[in-house]
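Missing here: one protein chain of the complex. Every other protein chain is in place.
Here is subunit A:
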Amino acid sequence: MTDPWPWLTLAGLGAFHGLNPAMGWLFAVALGLHRQDRRLVWLSLLPIALGHALSVAAMAMVFVSAGVMVPPRAVRIAAGLALISWAFYHWRYGARHRVRVGMRTGMAGLVLWSFLMATGHGAGLMLWPVLMPLCFPDGAPAPGAAGPIVTALIGVGVHTLSMLVVTGLIAVTVYAWLGLSILRSAWINLDLMWTVALAAAGGWLLLAG
């Protein structure tokens, strides 16, 4: 538990997720512009972070529960395969889904939107290779599920906090100083990097096991 690297990695993944316009800072900026209200840029980020945290936590709970019930090695392989499948899905069909939340949305809509975006992007899956050794340090289920669940939730908290800080900094910087023309040149294909990250995380789970 004293090794800082897993926690820094969780925070780093939070920053990576927060950096992606598709995870919400761009939506927050747009809402601020639409309603001509600087506060909305900040306010919108809270439901966006909440939706992200819910999605990531839900995925972590699935794996923690699985880890308690079946041998961790099986969970590791299943998670690895899931990550690689998700990478493929995201690469082929990532842009092909219903748009359920639009520019007139309220705060609840933003929670839903962020939850769906994080889930569709496999944000929670991507964390599992880091969370797993934290939750199951000895490679075996701890007696009772409380320990792993608490550890996973702390991990999700660290991740989300980092995501919120990064996404907030970008949202405010773009809204107040840079302007949206920056999108034309600086919006690199993070979805492609995301796909690679998913596949790499899956490969690590399978091979490092």
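Just a few scattered comments:
Here is the rule we go by: a residue touches a chain if its C-beta (ideal position, glycine included) is under 8 Å from a C-beta of that chain, and two chains touch if they have at least 3 such contacts; residues count from 1.
Methods note: contacts and distances are computed from a predicted model.
For the chain that does not appear here, its UniProt entry gives the protein name "Methanethiol oxidase", which is one of "C4-dicarboxylate ABC transporter permease", "Xanthine dehydrogenase YagR molybdenum-binding subunit", "Dipeptidase" or "Methanethiol oxidase".
Of the listed positions A:16, A:63, A:86 or A:113, the one in contact with the omitted chain in the full complex is A:113. Residue A:33 is the one among A:33, A:61 or A:153 that touches the chain not shown. Within the entire complex, the positions of subunit A that touch the omitted partner chain are 21-22, 26-27, 29-30, 33-34, 94-96, 98-105, 113, 180-181, 183-189, 191-192.
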